[in-house]
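If you scroll down you'll find the structure; I have some questions about it.
Of the protein chains in this complex, all but one are displayed in their positions.
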Amino acid sequence: MQEVTRDALLNKALELLKNGTVDRVLGYRVGEFSYDVTPAVFENEDALKKDFCWNSFCGANFSKYLISETAKTEKKLLVFLKPCDSYSFNQLLTEHRFDREKVYAVGVPCGGMLSGKDLREKVESVSDVSVNGDKVTVKTLFDGDLEFDFETLLSDRCKNCKSKKHVAYDELLGEDGEVLDSHRFDEVERLEQMTPDERFAFWQGELSRCIRCNACRDVCPACTCEKCVFDNPNSGVQNKAAADSFEEKMFHIIRAFHVAGRCTDCGECSRVCPQHIPLHLLNRKFIKDINSFYGDYQAGAEVGSRAPIVNYTTDDPEPSEAVERGHGNA
Amino acid sequence: MSQKNDRAKEQILKMSGVNPLKCMRCGKCSGTCPSYDEMEYHPHQFVYMVETGEIDKLMQSPSIYKCLSCFACVDRCPRGVEPAKLVEAVRLTVIRQKGMNHMTADSIPALLDDDLPQQAIVSAMRKYSK
Amino acid sequence: MQVNEYKPLIVAFCCNWCSYAGADLAGNNRLNYPADVKIIRVPCSCRVNPMFILRAFQRGADGVILCGCHPGDCHYTSGNYYTRRRMALLFSMLDYLGIEKERTRVEWVSAAEGAKFAATMNDFVETVAALGENKRLEDLRCKK
Partner (left out) sequence: MKRIGVFVCHCGTNIAGTVDVKAVAEAMKHEPGVVFSTDYQYMCSQAGQEMIKAAVKEHRLDGIVVCSCSPRMHEATFRKTAAAAGLNSYMVEIANIREQCSWVHKEMPIGTEKAIILAKAAVAKVSLNAPLTPGESPVTKRALVIGGGIAGIQTALDIADAGFPVDIVETKPTIGGKMAQLDKTFPTLDCAACILTPKMVDVAQNEKIRIFSYSEVTDVKGFVGNFDVTIKRKARYVNETLCTGCGACTEKCPMKKVPNEFNLGMDNRHAVYIPFAQAVPKVATIDPNHCLMLKSGKCGLCSKVCGAGAIDYKAKDEFLEERYGAIVVATGFNPISMEKFDEFAYAQSKDVITSLELERLMNAAGPTGGTLLRPSDHQHPHTIVFVQCVGSRCEACAEKGKEYCSKICCMYTAKHAMLIRDKYPDTDVYVFYIDVRTPGKNFDEFYRRAVEEYGVHYIKGMVGKVTPENGVLKVQGSDLIDNRQLHIDADLVVLAAAIEPDKSARPLATMLTASMDTNDFFTEAHPKLRPVESPTAGVFLSGTCQGPKDIPETVSQAGAAASKVIGLLCKDKLLGNPCVAHSDEMMCNGCSTCEKVCPYGAITYEDKEFRMPDRTTKVRRVAKVNEAVCQGCGACTVACMSGAMDLKGFMNKQIMAEVDAICK
């Protein structure tokens, strides 16, 4: 259940359009079904009133869109930021990826998001979904109306939400939350406790499902390269599709390495993966290791911070001892 | 060396958390110690003797009861060695081994005099409440 | 190729200023180590991209070792400090994926440490040989 209503967002957008603060609005747009929400840029009042949407399926992280949208025009863009989006927002500012002057950011509290993809897998022939308090009513074509607890349908990343606090905004709707004491590393720790054989089997099982659709890369707000190394003929690792059992592993390790220290753990990669590969567990491993080797660091918490991977101290742990510590033996 | 007692040394180091190898033998601890003249072994000697493992000598010395635990040596040591914590650790080791204190709590009131510094009384409280 | 006993394939990245010179010194002093080790010269250990290491494994290497100047002695003042962080994270990740951690190593070898270079290589080859062929990360397609 979202604390702030669609009308509140819409009215804010209309007000800002009217008083000239912004010229365009980046928001969510309804699709065929209410759980079928896509990001969209609204150029005027009418479009907003017609298609603007805000509900518990608005999980997509907007920050990445700012790069292309702000580059297109000099016009000022309104963006709604959930707390986790605001971390990506800051991280992109740190990397000079868009012009802050061209953006007006309105923070929106988030009560946790549901996943349309997960829902469709749980329930067949969904025709509509409505959220009332902590209950979710799912209308289906063949099985009638089903009722679920909001909690049970909550997407995995939201169950382990790291922060309800916005780290960037020009204006805030509703109340700001706190940084949470999440259990997001529990699953990583569980894997660390396994034997290498078990871990290998786990990851082989997960990664071999990869179809190299590149959805994880395309949605990731840290994967914003003008040209990805995997598309670059000079990188030596260019490949469009995984041709063998190694390449998807290579792809995912390199991708995780490239976003290490920059990944804000927004969870978009796992959200969009059509094969349900828990890609966030790779990123979280890096985050957990960085925290334990070099001190706590949250990418995007502030603009301009220097990520631990591009920094050093003279008494860092050696790679050999780091691997031991990575096992949680520290 | 017959006087080396490595087990006791390890114990003392663990209890005190002190690393005597950090000592550069400047003697500022002894220069600063208000009970210096009362002691058989002085703060700087404590550090050195713990380092060389001469714990038994220290345990038998009355010096360990002369330390006021005023922590002046801890405060002034340029290397952060903390000699008073070693004295304390040796003292505790003795108490643990014998299962008894140097003095009993009952014998104290008779020994009190008006000139006794407040700090000493507070230190004694700490010592006896351990 | 016909061999009786298993020979691992080891790729060693050596920085030009310390470790490559250390390897040369091992040669000058005729300190033997297995021919399984093949050295690639890089200007600094910080030039080694994780992609190179993964590529080596992909193409059939059984172990990859990175050698650089001792921390604090880097010819470029801070290159090996970055190496240390990058490799700590990469190796921890490989281990997390279930790849035997003994197959990867970082060793600091100065230009004066010919003996250390040879000893390190002997030890590393022995360790990797004991693990056997690298099946977990290799791409079978590329193997003959």
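Order of writing sets the chain letters: A, B and C. Residues in each chain are counted from 1.
Methods note: a residue touches a chain if its C-beta (ideal position, glycine included) is under 8 Å from a C-beta of that chain, and two chains touch if they have at least 3 such contacts.
Predicted, not measured: the structure shown is a model, and the values here were computed from it.
Although it is left out of the displayed model, the omitted chain contacts the following shown chains in the full complex: A, B, C.
Among C:Ala21, C:Val106 or C:Val128, only C:Ala21 touches the chain that is left out of the view. Here the missing chain is touched by one residue of A:Gln2, A:Ser34 or A:Thr224, and it is A:Thr224. For chain C, the list of residues touching the undisplayed chain reads 9, 11, 16, 20-21, 23-24, 26-28, 30-33, 35, 38-44, 46-52, 55-56, 59-61, 75-79, 82, 86, 118, 142, 144.
Although one chain is hidden here, its contacts on chain A can still be listed: residues 71, 94-97, 224-229, 232, 234-237, 258-259, 306-307, 309-311. Listed by residue number, the positions of chain B touching the unshown chain are 22, 24-33, 36-37, 42, 44-45, 72, 76-81.
The criterion applied here is as follows: only the chains that are shown with their structure count from here on.
Contact topology of the protein chains: irregular, matching none of line, ring, star or complete. The most distant chain from chain C is B, comparing centres defined as mean Cα coordinates. Averaged C-alpha coordinates give centres for chain A and chain C that are 36 Å from one another. Spacing of chain A relative to chain B, judged by their CA centroids, is 58 angstrom. By the touch criterion stated above, chain A contacts chain C in their complex at residues 188, 191-192, 196-204, 229, 235-237, 243-247, 249-250, 253-254, 256-257, 260, 282, 285-286, 289-290, 293-294, 308-314, 316-320, 322-323, 325-327.
Residues of chain C touching chain A in their complex: 50-51, 54-55, 57-58, 71-72, 78, 81-82, 84-101, 104-106, 136-141.
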